[in-house]
Every structure is written in C-alpha cells, then in structure tokens.
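Of the protein chains in this complex, one is absent; all others appear in place.
Lettered A, B and C in written order, each chain numbered from 1.
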Amino acid sequence: MLSVYAVLIDGAIYASWLFLVAAGLTVIYGVMRILNMAHGSFYAIGAYAAASLVGWYFNNGVGPVWVGYLMMLGSALAAGLAVGLLIERGLLRFMYGRDEVLMVIITYALLLILEDAMKMVWGVNPYFAYQPYAAMGRSVLAGLKVSNYDLMLVGVSLVIGFALWLWLERTHQGKVLRAVIHDREVAQAMGVNVRRVFTLVFVLGTVLGTLAGALTAPAISVAPGIGVEIIVLAFAVVVIGGMGSIEGAALGALLVGLSRAAAVHYAPQFELFVIYGVMALVLAVRPQGLFGRVLARKI
Amino acid sequence: MCLDKTELMMLGVGVVLATSGLVAPQWLVFLLTMALAKSLVVQGVVMQMRAGLVTFGQGLYFCIGGYAVGMSGHFLTISDLPTLLLIGVASAVALAMILGLLMTRYREIFFAMLSLAFSMILYGMLVKSPGLGSTDGFNVIAWTLFGWSPATGQAPLALFVIIIAVSAVLAVLLHRYGHSSAGAMCEAIRENEVRVEYLGQSPRWVLYMNYVAAAGVSALGGGFMALAAGHIDPEMAYWITSGEFVFIALLGGTSHVAAPILAAILFAVVRTYAIELVPHSWQMILGITLLAIIVFLPKGLWSLLSGQARRAKAVEAKA
Amino acid sequence: MNYILETRALYKEFGAVSAAKDVNVSISKGEVVGVIGSNGAGKTTFINMVTGYLKPSRGEILFNGQSIIGRTPRAITRAGMARSFQVAQLFPELTVLDNLLIALAGAESPFPSLLRPLRNEGRIARADTILGEFSILSWRDSKVTAVPQGVRKLIDIAMALIGDPQMLLLDEPTSGVSAEEKTQLMDTVMQVVSRHQVTVLFVEHDMDVVRRYVSRILAFYSGEVLADGPPQSVLDNARVQELVTGGQRAHKGAKA
Partner (left out) sequence: MNNYKKSVPFYRKALPLTLAIATAGVSIAFSAAAVAAENGKFRIGLVTFLSGPAAGPFGEPSANAAKVLVDGLNQGKLPAPYDKLGINGAEIEMVIIDEAGGAAKQVEEFRNLVQRQKVDAVVGYISSGDCLAVAPVAEELGAMTVLYDCGTSQLFSEDKTPQYVFRTGLDASVDNIGAARYLAKTHPNAVRVGGIQQNYAFGQDSWSDFTLSMAQIMPKSEVVESQMPKVFQGQYGAEISALSVKRPDIIHSSFWGGDMEALVLQANSRGLFEEATAVLTCGESALVRYKDQAPNGMIIGGRGPFGAFAPQNPLNSWFTQAYQSAYKAAPTYPATKMAQAILGLKFAAENAKAEAGKVPPALEMAKALKGATFESVSGTVQMARAGGHQAMQGIAYGEYYFDKTSQKGSVQNVIAFAGECVTPPDGTSAHDWIKAGFPGAQCN
C-alpha cells in the first residue's frame, strides 16, 4: 500500500521536473516550429550558472540561505536572457522559414558547440551546490520521507504551467501568439510583428530551460553531459503530449512520470525504456500526440 | 549489364583505393575501413532523405547489423564473412518490414522522433542484457572467407579490400536506384505526395520499400563495423550515433552516391586530427562545420564538386 | 446505359456546413461538361469526392458502372479518371521533363522499377510530344520553380493527360492566370483534350470561357445542383442568374 502512495508521490515529483524541463521546448516549438535540440544545453547552462554562483556564495562565508535561492533564480534568468538573445539574434533569425527537420539539425550543431563551450567555461569537474536542497529539510508524506525541495518543485512547476496557460489563453499577447501559431502569413498581414514575437518566445523558452537547470542543480552534481542526457527525455514528453501544446506537455510529463515511478517500484527492469515505450505507443495510436492538431491539406 | 560512365568511374576509384591500401600505412587502412562502414549506414540515411524523411534512428539498423554479426559469431560460431553479413542484413530487413508498416505512416519531425524512439528502445534492451555484455558489449570473433582465414595483421587489409568491393558494387546499384523510376518516385513524394497519389502510385508502398532497403544497406555497414572493430556495444543504437550519420549525410549531400563515401572519409580524417590537436573542443569544431555546411553549402560538399564540374563544362563549351 | 460517371444522391457534410446536397449527375462518354458556381458552392468538393480524396457522407458514385466509393485516389486514377488541380500540384524542385516522366512512369505501373532508369527514349519521346501539344516544349529542361503560373497549369494538366485517362476533371484550369491569357490557355487545353478524345469536366468561373467550349453546364449553389443542361438554357435560368452568375459578379467585385 505504502508503495502505491510512493508511486504517486514519486510520479508527481518526477512529472513536475519533466514538465519544467519540457515547457521551454514545447513553447518554442509551438510558436516557432523549431524542435530545439540545444534545449538540453540551456538546461545545463542554467544548472552550471546556478551551481557555480550558489556554490561560491555558500563556500565563502555564511550568508542567509534565502539569498542562495534568489541567486539561483537570478543566475538562471541572466543566463537564459543572455544565451537566448545571443542565439536568436545572432543565428536563428537568419534561418527562419527553413525546413523543420533542418532546424532540428541546426540546433543539433548548436548543441555540439554549447557542450564544448560549457567545458571551456566551467571545466569538467562536477559542481556540487547542495545547500539550497539540504537546507529545506524533509517532511513525511504517507509514511514516506520526502525532501521539501522536491515538493517545492511540484509547486513551482504548477505555477509556471498555470502562468503559461493563462498567458497563452487569456492575454492579448497570448492571442497574438496563437495567431502566429495558426498562420504566420495571416498574422504578418494582421500587422503582428512576427520577428519580435519570435525573439520574445525564444528567449522565454531559453529562460524556462535554464530555470529548469537551475532548479535541478542543488539536487544533483552538475557535470558535463547532463544536458545531453535530458534532451531525449524532454523530446519524448513533448511528442507524447503533442508538440507545441502546454496542456500536452503537462499531461505527457504526468504520464511519463507516473509510468516511470510505477516501473521503478514494480518492474525495475523496464524502467530504462518505459519512456520510449510510452512514446512509441502514443504515437502509434495518435500520430500527432495527445493534444496535437492534424492539419488536413487543402487541394 | 552495361555500366555508364559514372559507374565505371566509381569502380575505378574503388580499384585505385584498394591498391593504395597495399602501400598505405595500416592505421590509415583501418581508418578508411571504418569510414566506409559508416558510409554504408549513411547511404541508408541518404536514401530516406531523398524521399524527404530524416531519420534520427538509423543507428537501430546499424546496431542490428553489428549485433547479428557478433552474435551469430559468438553463439552459432559462424565465422564466414559473407554468411555473417547476410544474417545481419536479413535480420535488419526482417525488422524493417515490421517497423516499416508503422513508420511509413509518419512524415517530417514525427518520423524523425519515432525512428529515434525505436533505436533508443533497442539501446535500452541491450543495456539490460548482461548476457550480451550490457554496455560493455562483447568482442566479435575473427572472420574467415570461404574457409580462408587471414594471417594475423593481414585481416584489416583484407577487410579493407572486401569493403571497398562491396561499397563499389553497392554504389553502382544505388546509383541506378537513384535514377530509376522508384528512385525518382521517392523524390516526387518528397516534393508533393498528393500528386504522387494522383499518379496512381502508393506513396506508402514506395516509402516502405525504400525504408526496408535503407535498413538493409545500413545493417551491412553495421556488420562491417563489427568485423573491423572486432567489438560491438549498445552505443551503436544510441541517438548520438544516429545524429552522426545525419551529420555525415548533410556533409556530403544527397545529390550523388559517392557523396556519403567522400563525406564519411573526410569526417573520419577531420575527427582523428581534431581529437589529437584539440582534444577538449573537437565537438565544437564539428558543430561549427555543420552550421557552415547548412548555411554555405546546403546541398553538401558535393555541390562544390558539381559546381566545379559545371564550370569545367562551361570552359569546355567555349573551347 | 453507358454513362462514364454517375453520382446518386451524393451528400457531404463538414460539421454543420453541407458541401453536397443530393447531387445526381450523369455524364456520358465524350461529353465536355462545365461546372459553374461561386466559391464554396461545392465544385471542388464534388471533384474531390469523385476522385476519392474526400469520402461522401452518403450516396453512390459509379465510374463506368462500377461503384468507386471508399476507393483511394490512386485506385480511381488507375481506373482511368485523372484530374488537375486549382493550384498546380507539381514537383517544384524537379525539371518539367522529369515531372512528366514521373507522371508517365507512375501511370505505367503501380510498382515502379528499382533499377531500370526513369529516362528512356520511349518515355522522353512521349513527354516531348505532349509538351509539344501544349506548346511548352521550350520549358522542358527548366526547374518548375522557374516556370510561370500559366505554364504550370498546363504542366499540371499534361501530367494528368499523359496517362491516357478516359475522363479528365479540370479544377479551375484558368485560376491564377491573367484575364488575357485565359482564353488562349483554354484554347490550347481544349484542343489537346479533344485530340485525346477524353471526357472532360471542368470547373470555371468565367462564363464566356465556359460558353466557348462546353456542350453542357452544371450550376452548383451551396452544395446543390441548381441547373443541368445545354449552356444557353442553364445560363438563362433565372435562379442561376440570381444566385450564381450574379453572385459571381459580386464575388469578382470583392476580389478586385
């Protein structure tokens, strides 16, 4: 019985982490139709930025802990803005209108570059900034000891998810965005400044990526390759949910999170490919993903 | 069958390379062997690119080919090279005939992602199989050819000659396929599937056939890789490996069967020296190269050659 | 009864909108039928249903007396019904010649050959002839992307015709073509199709164009066949004038 609660709790926690990781990816794809392979690198950059800054803060003198959390968010925001603007203004905007799959390959090249760039900046030694994670302590849920930090992650991803949804569905800007999603040309004709929208969205997506990294950093040891490891994971979630849909990403994350937690508890031997199994299954039944739209071609 | 000039040329290049193997240093012979093995996989990727499909999971068939060879050597103690390779190709084709039924329903990004998913599932299964050495993989037994087993140190050169022969023949076949009705139909599907349907053709059938064929070709590459390296591991099915194949495909371009071979060799040479000279940032070099190719040579390195060729033609015309 | 195409009580609904209401049309071999009607009257829907691109909600379609409901476009094409498109459906990155060669190879066999080359004297000669008939041979070796709209429409039709269909459906052959080109383009098309002795049904907005070539007119309005018969009688039909030809003027005004 306990393990059933455990599955639900672990599933929820893992799902919320997955959603944090996948949100940026799906926002960017939804508006710009770019499946951004470099998203994993954004995640890693956020993690490195936070880990190095927070680590430095706690290793030199003992300030109040909450400053550490502010630093995490601050570093993620700064890194996201910088990297996002640099890449969108400096590279991607010259590539718009190219074939979707080609864009994937472009971002793949970006990933290769960023991976080494990070090695140059932060070296290969792991960064270990555990204080924000440890400081929160733990609580007991249904007889299971859970880290409060993980519970906080659940809250954060709920907030972010809801905010994104509100923004897209309830604000004027969101309407503009959806106009762009549905038809770039028409939006342009309606006088929407698509380029500005793109810049905005890409930077937003990047910040979401770095934020996910920064929030994960205190719980892990930040080492080379963490970015590469999560890309495929995020892809799977987004594809399952239907690329470009926030609700989809949320549902996909929940699906993957729960099935993985269940696998870990009841059938550890399937854990490794349960994610791809779910993805292949969903795609086989609904090629466009759970929330994806099919566009019939007019002739 | 009469060969046209291009095909004769390709066979010629093959002969030249093979003979140069006799004088070239062994490390180079080995490097070229590996490159050619990869180029076979890339041929499979290119075949699908011509039909407008980019696969991020060709490592699946690369790996199947390699493991089929390794396992039939290990468990069935088959050492005859042609038999091993045939088993590899056969198993890949068999799998492709099943997966193809599903894959041909997908296009663009979905095809890419689903192919990736399948190869990652294989990766997961292999990692979960201690019997097959899990991530360590296992060593492939020494091969023989119709009962003849090469003396120690001779195997790499022998394999080099064999793979050149195979690639050359395959290049000729693929060249013909590229110019055949079916090959043209693939490009037509890439350009406008609805019209193909209204020509009384079944795009899915053409793609299916193309998918299965590509799987077979790639498996051949996997088999050769296993025999050359003497070792196989699940890394072959990892998505990064598949990404590398896409990389090489774009590097060469899809306009000519020799392009993947050229690209694979270039890639191998560049990477070897990059790792040596800048061991800490060779990925970055690859990334920048890839961007440069996409921006400046969207049709791949081959467009350089063709460009030159056209200029040559022009000069000829003037003269 | 030797109707080549016959539809019985054909219905098609898209949600609330109905694009076809009880459409009964019978066309005999050798007829040249013009279909008129303002945008959204259901002309293209009719063609799409007849060629299997859309499945009708209810009703029956007979081609040479055989039902073709639920058959794929390729099957219907193989049965001998070819079509052209409102927006020319070509292979943009290939040459005009290759477009036709592929169309020809496609028509020859449902299973294209893996090793025998697409280009052989036979096919090329055939393609050249048909390009000649449409007098666009000069474009033969240029990429479709480099070819003007009018020519593309002709290539589109040529690709439909090269497989020797029994019946040809032309969906607005002159759309996207300037007014002055129209007549000349239609003349070429009609000369060729009459030479090939193929039953033709074509959709057209411009009444003068229609009048010139057809032996019979179908007037569509909001999914229904408003009138069906010899050109004059249909065009003089009061409701047609009110709802179709009149509507067309308004429609043209809107367009301009």
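A few notes on this one:
Quick note on the criterion: a residue touches a chain if its C-beta (ideal position, glycine included) is under 8 Å from a C-beta of that chain, and two chains touch if they have at least 3 such contacts.
Remember, predicted model here, so these are calculated numbers, not experimental data.
Considering the whole complex, the residue from A:61, A:90 or A:268 that touches the absent chain is A:268. When the missing chain is restored to the complex, the residue among B:118, B:160, B:198 or B:302 that touches it is B:302. Shown as candidates are A:41, A:107 or A:216; the residue that touches the absent chain is A:216. Counting the whole complex, the residues of chain A in touch with the unshown chain are 2-3, 6, 9-11, 13-14, 17, 119, 123-126, 128, 130, 133-134, 137-138, 144-147, 149-150, 216, 219-226, 229, 260-261, 264-265, 268-269, 271-272.
Residues of chain B that touch the chain left out of view are 5-6, 9-10, 12-13, 16-17, 20, 24-28, 30-31, 34, 127-128, 130, 133-139, 152-153, 225, 229-233, 235-236, 241, 255-256, 258, 262, 265-266, 269, 272-273, 275-276, 279-280, 283, 302, 305-306, 308-310, 312-313.
In the analysis below, only the chains that are shown with their structure count from here on.
Centre-to-centre separation between chain B and chain C, using Cα means, comes to 43 Å.
Chain geometry summary: the mean Cα position of chain A and that of chain C are 49 Å apart.
Touching of two or more other chains is recorded for residues 89 of chain C.
Residues of chain A in contact with at least two other chains: 299.
Residues 35, 91, 94, 100-102, 104-106, 108-113, 115-117, 119-120, 228, 232, 235-236, 239, 243, 269, 272-273, 276-277, 279-280, 283-284, 287-288, 297, 299 of chain A touch chain B in their complex.
Contacts from chain B toward chain C in the complex involve residues 173, 176-177, 179-185, 187-188, 190-192, 194-202, 205-206, 209. Those residues of chain C that touch chain B in the complex are listed here as 51, 72-75, 77-78, 82-83, 89-94, 98, 101-103, 105-119, 159-160, 163.
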